[in-house]
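See below for the structure under consideration.
All protein chains of the complex are present and in place, except for one that has been dropped.
Moving on to chain A:
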Amino acid sequence: MDDTVADETARGDMTGIASEPVLRVDGLSVEFLTDPGPTRVVSDVSFAIGEGETLSLVGESGCGKSVTVMAILGLLEARRSRIAARAVRFQGRDLLAPGGKALRSVRGRGIGMIFQEPMTSLNPTMTVGEQIAEVLRFHLKLDRKAARARAIALLDRVRIPRAAERIDDYPFAFSGGMRQRVMIAMALACSPALLIADEPTTALDVTVQAEIFDLLRELQRETKTALLLITHDLGAVAEMADEVVVMYAGRIVERSPIAELFVRPEHPYTIGLLGASPEWQSDKRRLTPIRGRVPLPGDRLDGCRFAPRCPFVVDRCNSEIPPLAEIGPLHEAACWRAPLDPDQP
């Protein structure tokens, strides 16, 4: 990992090349150091997001989506987790570099983050204005007045009514949806190249969910920010994502351009997810749940982790882990039976 100053300058020359992604994650693995021993929760996850693109990480709760982004941003507790990767690069900078200096300069400035729980993610003892201005003052070195003016503009931009009055309010005076708007304003304060949204609407009412997604889409169009969207809302994925990465039990099981995924899902788990989602079920009257449950990180499985729940299972699935293999243009699946023939389960 010989990437410091030399790398930075190299990057300067490379920005013109369209293929250089904003964020590139290569072979990321995360282990939690638990009492019985290290438990692997994310295995060999790789993906890349280009400028202005939207990548969606999809999967059930507990499949390692949040842990993946927490690991990228160094938000996991260092003493309880171990992160390994061939590379995690943001605009060419190595985010796993020792000391965390690159990471700290990127957090909040190059990468903005929105969390799942708007009710608890804002500091209850600081006004929303202070919390937004803090980012601007620290990263952009704005003075108090300029930061405040900018914070009002940001609140206005995320459609908070009477922004100039609301700026001095504390988080408790805002509803969940409004708080999530404040979080979005905060994440976008420094015009980051990448916005990570970890299930931004899960904790909100259905009507508010749609509003937040609309807002995100609109802001992304204006700012050309790349978006890493973690969600299990396949409707939102269909509307927003360019590319989808499906995760199951800590591994990527399928990667596909958005158009392809809904038409030709190739991993049995993806098919199961679509079947369990009201928007994509062909028979509108009934949802088909995926039988069984997600294996716990500590569960021992020698082969494919989805095998115990898979309707397409064959002997090989229980002994060998299927690698992520190309099955079409930009389309990969980790299944021994891909491409699948749906008529032969």
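Here, a contact is a pair of C-beta atoms (placed from the backbone, for glycine too) under 8 Å apart; a residue touches a chain by one contact, two chains touch by 3 or more; residues count from 1.
FYI, contacts and distances are computed from a predicted model.
The UniProt record for the undisplayed chain lists the protein name "Peptide/nickel transport system permease protein", from the options "Succinate dehydrogenase cytochrome b556 subunit", "Dinitrogenase iron-molybdenum cofactor biosynthesis", "Peptide/nickel transport system permease protein" or "Oxidoreductase".
The residue from A:S61, A:N123 or A:S175 that touches the chain not shown here is A:N123. Among A:A71, A:V135 or A:I167, only A:V135 touches the chain that is left out of the view. Although one chain is not shown, part of chain A still touches it, namely residues 73-75, 79, 104-109, 113, 115, 117, 120-127, 134-135, 138-139, 170, 172-173, 183, 186.
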